[in-house]
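Note that this complex is displayed minus one protein chain, with the remaining chains in position.
Presenting chain A:
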Amino acid sequence: MIVMTKDTMQIVREQDVVPFRNRVREMCTKIGMSLVNQTKLITAASELVRNMLKYANGGKVVLETISKNAQAGIRLVFVDEGPGIADIHQAMRDGFSTGKSLGLGLPGAKRLVNEFDIKSATGEGTTVTIIHWKNGR
């Protein structure tokens, strides 16, 4: 896998969500991703970024355009230094939320993108990595 472009964005306030989403949209258009796949990735990214703001008071996102077997894609890494997730298994279940939300953010994001990876340790923070390929496969 080759990383073509790399960029970092700090997310600290609610107002950062819209510019971040626009940035992801820009990257998607640049590699020629279809509208459906764009929307899927942007929605997943939006979920994860909101989680970061809500539970960890923000963090940073690494945005990368990647290429593998002549297939372009986008990798987003969400890094925060929040309280971490005690039980990842539970957090990935539909309808589970420690906040007052629908509890669909993490499992929904996983269903929306091609590759999803989450690492977390209590007290140290959470890192979520998602990859979405141009053709959505």
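Just so we're on the same page, a residue touches a chain if its C-beta (ideal position, glycine included) is under 8 Å from a C-beta of that chain, and two chains touch if they have at least 3 such contacts; residues count from 1.
Definition applied: contacts and distances are computed from a predicted model.
**Student:** Leaving aside the chains on screen, match the unshown one to its UniProt name from "Alpha-L-glutamate ligase-like protein", "Monosaccharide ABC transporter membrane protein (CUT2 family)", "Phosphate transport system permease protein PstA" or "Anti-anti-sigma factor".
**Tutor:** The chain we cannot see is, by its UniProt record, "Anti-anti-sigma factor".
**Student:** Just one of A:Gly58, A:Gly84 or A:Gly108 touches the chain that is missing; which is it?
**Tutor:** With A:Gly58, A:Gly84 or A:Gly108 as choices, the missing chain is touched by A:Gly108.
**Student:** Write the list of chain A residues that the hidden chain touches.
**Tutor:** 14, 17-18, 21, 35-36, 38-40, 42-43, 46-47, 50, 94, 101-102, 104-105, 107-109, 111-112
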